[in-house]
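Below are the structure tokens for one structure; questions will follow.
Removed: one protein chain of the complex. Kept in place: all other protein chains.
Our next item is chain A:
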Amino acid sequence: MTRWTPVCELAALDPERGVAALVDGVQVALFLLDDGRVLGVANHDPFSGANVVSRGIVGTHGERTTVTSPMHKQVWDLVTGECLDAAGKDPVDLAVFAVEVRDGTVHVGS
């Protein structure tokens, strides 16, 4: 049973940029894309150990939408959390979070 936690207004998000949210003590990185989708992954960067994924640059790799760690430039698929470029390390994926926008409010599922 998914529990939905409202975190912010959709208007608080900038397109192609991320923000961090605290959901029951868990740090989630939320990204609003150009096409209006909002995607959520873990904010914890498993490579550096810092909570910085939300501050990474959004981009594309082929058809996939990606985020790059601002710390050491590892790249993940924002939809699946799959690590696409581990920058020479063993790949570690990110947990993904369900996100819904209802009546202009962004909800994170847990």
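A few comments on the model shown:
Everything below uses one rule, namely that a residue touches a chain if its C-beta (ideal position, glycine included) is under 8 Å from a C-beta of that chain, and two chains touch if they have at least 3 such contacts; residues count from 1.
Going forward, contacts and distances are computed from a predicted model.
Protein name for the hidden chain, per its UniProt entry and selected from "Branched-chain amino acid transport protein (AzlD)", "Extracellular solute-binding protein", "UDP-N-acetylmuramyl tripeptide synthase" or "assimilatory sulfite reductase (ferredoxin)": "assimilatory sulfite reductase (ferredoxin)". Considering the whole complex, the residue from A:R3, A:R37, A:K73 or A:R102 that touches the absent chain is A:K73. If you put the missing chain back, the residues of chain A touching it would be 7-8, 12-17, 19-23, 25, 27, 30, 34, 44, 48-52, 55-62, 65-66, 68, 70-71, 73, 75, 88, 90.
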